[in-house]
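Removed: one protein chain of the complex. Kept in place: all other protein chains.
Chain lettering (A and B) follows the sequence in which the chains are written, and residue indices restart at 1 in each chain.
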Amino acid sequence: MKRTRSVCPFCGCGCSFYILSEGDRVVGIEPSPENPVNKGMLCVKGWNAHEFIHSPERLTKPLIRKKGELVEASWEEALKLVAEKLLGIKEKFGPRALAFLCSAKVSNEENFLFMKLARAAFKTNNVDHCARL
Amino acid sequence: MKTLAKKDINKILGIWAQKHALLAPAKMDNGDCIFGAFNEKTFTLDYKKPPLSPKSFFFPQAEVIFRVENNKYNEVVAAKKGLIFGLRSCDMMGIRQSSSFMFRDNEDIYYKAKQSSAAMVVMACPHAQNETCFCTTTLSGPVAKKGFDLQLYDTGDVFLVEVGSPRGEELLVGIPLAEMEESKAKQKIDEFIKKARQSIPEVKLVASAMEKLKDKKVAEKVWDDFGAKCITCGGCAFVCPTCTCFNVYDHQYSPGNGLRLRAWDACLYGGFTREASGHNPRASQALRLKRRHEHKLLDYNSTDIQDGLCGCVGCGRCSDYCPVHIGTLEVVKAIAG
Partner (left out) sequence: MVGLAATFGSGAMTNSINDFDEADLFLVTGSNTTEQHPLIGSRIINAKQRGAQLLIIDPRDIPLAKFADLHLRHNIGTDVAVLNGMMNVIIEEGLYDKEFVATRTENFEQLKEVVSKYPPKTVEKISGIAAADLKKAARMYAKADKAMIAYAMGITQHTTGVDNVKSCANLAMLTGHLGRAAVGVNPLRGQNNVQGACDMGGLPNVYSSYQPVIDAAVKKKFEDAWKVEGLDDKPGLTITDMMDAAQKGELKALYIMGENPLMSDPNTTHIEQSLSNLDFLVIQDIFLSETAKKADVVLPAASFAEKEGTYTNTERKAQLAYQAVSPPGQARPDWQIICAVSKLAGYPMDYASPADIMKEINSLSPSYGGITYERLSNNTGLQWPCPNVEHPGTAFLHKDKFSKGLGTFMPCEFKPPAEMPDDEYDFMLTTGRVYYQFHTGTMTRRVNILEREAPEALLEINPDDAKKLGIRNKEKVEVSSRRGSVQLKAEVTERVPPKVVFSTFHFNEACINLLTNSAFDPVAKIPEYKSCAVKIRRCA
């Protein structure tokens, strides 16, 4: 059994817990007793945060729309398409025709990189996120 | 009686770890003390009660019980040869009570596989671990009477070793041991227990609360007040060593492929007792809290109680980890105080 320190993925309280796992399977949650925010406690969402991780509905492969349908594709193909399309639109309509939405659910590092992608790679300040509070 | 030198403890655990999946208390770098896979660097003897009780080792919060692969059914009864080092005696009683429940009527094979393959080393409590300990009241501490393979008494430089089973004997093979004269050891243990008991005063209100529950003399207002505060987190049931409720879910990954898992559930959640018609026999949080505490203090199956007092083993976790202070201790006070 492995214990990995983590942060609750739901509300902004930022409760800290350990993810208990066996191999690649999450088997439980244990709140951090010393964390000053939650002191060994969690709400119903935090206590049950283990389950959606292994949901059968998780996306496991890139998808590309072909003839109107989303179909599975390789990473190579999907990434290439994204880069080419974005560059092409930037070329034709200018950087302001592109926009990027950051996420209140991913990490700081990822949000930083995403805004760097928008600003440094595509030269646009059209960057925002979905939760304005 | 056999003794172990405290300075050798890391070495001894190292030896045990070679043949067992060894779980031991660990102090993490952020200050948390929890049980985890033994690691010389984080191992500590200075630990309290971690939020999760040891039931989580035999009955994990979320556990796959079978998989279906290409329409073929594969049962998953997983167990490693384990060893849990440093159990407290309240938790030992929790394991005995839960095991009795899980083995009664239909044996729970998933629980049994894990429970029976794990050796258990109890660390007797020299004093209360914090202000919510009340094992002397529930007859489950400060030292364990049964169930363990080994029980250690910390007497300073050495641990006195009480052997509880043949598996315990086996664990001692190849371990550096010394001897202490039986009478002297017995005297030391008596002193140890006496001192420990003094620091864990009996909570007299528990008995009167049990009486009042039995006589149905608890004012509804007690439950209404608690019900108004409860945030329905389910934590009290999840941390409790003797709560064993679960629900079963199926996850289908593709036709003919999927798994069934069982995951902890709690009687504090409204949906736990809601019937298909929408009717709920425990319609309010007050009623759900009442039910939980009746179960702990009044209605626990008498064979499952073992030689304890009731279905609560006095670990105090529900008081430690309820966000709004509705633990058994607080409830007992409200009922009987």
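Please note the rule applied: contacts are C-beta pairs under 8 Å (C-beta built on N, C-alpha and C of every residue); 3 or more make two chains touch, one makes a residue touch a chain.
Remember, predicted model here, so these are calculated numbers, not experimental data.
J.: With touch defined as in the header, list the contact partners of the absent chain among those displayed.
T.: Looking at the complete complex, the unshown chain comes into contact with A, B.
J.: For review purposes, identify every residue of chain B that touches the missing chain, sorted by number.
T.: Residues 29-31, 228-229, 231-234, 247, 249, 263, 265, 269-271, 274, 278, 323-325 of chain B touch the chain that is not shown.
J.: Where does chain A touch the missing chain, residue by residue?
T.: 2, 4-16, 19, 21, 23-26, 32, 34-38, 41-45, 48-49, 51-55, 57-65, 70, 75, 78-87, 89, 93, 95-117, 119-133
We adopt the following convention: only the chains that are shown with their structure count from here on.
J.: Rounded to a whole Å, what is the gap between the Cα centroids of chain A and chain B?
T.: 36
J.: If we count contacts the way the header does, which residues on chain A are in touch with chain B in the complex?
T.: That would be residues 1-3, 5, 18, 20, 22, 25-35, 40-44, 46-48, 50-51, 54-56 of chain A.
J.: So in the complex, which bits of chain B are touching chain A?
T.: Spelled out, the residues of chain B in touch with chain A are 21, 23, 28, 30-34, 36-37, 50-52, 56-57, 60-64, 78, 231-235, 238, 249, 251-253, 258, 263-264, 269, 320-323.
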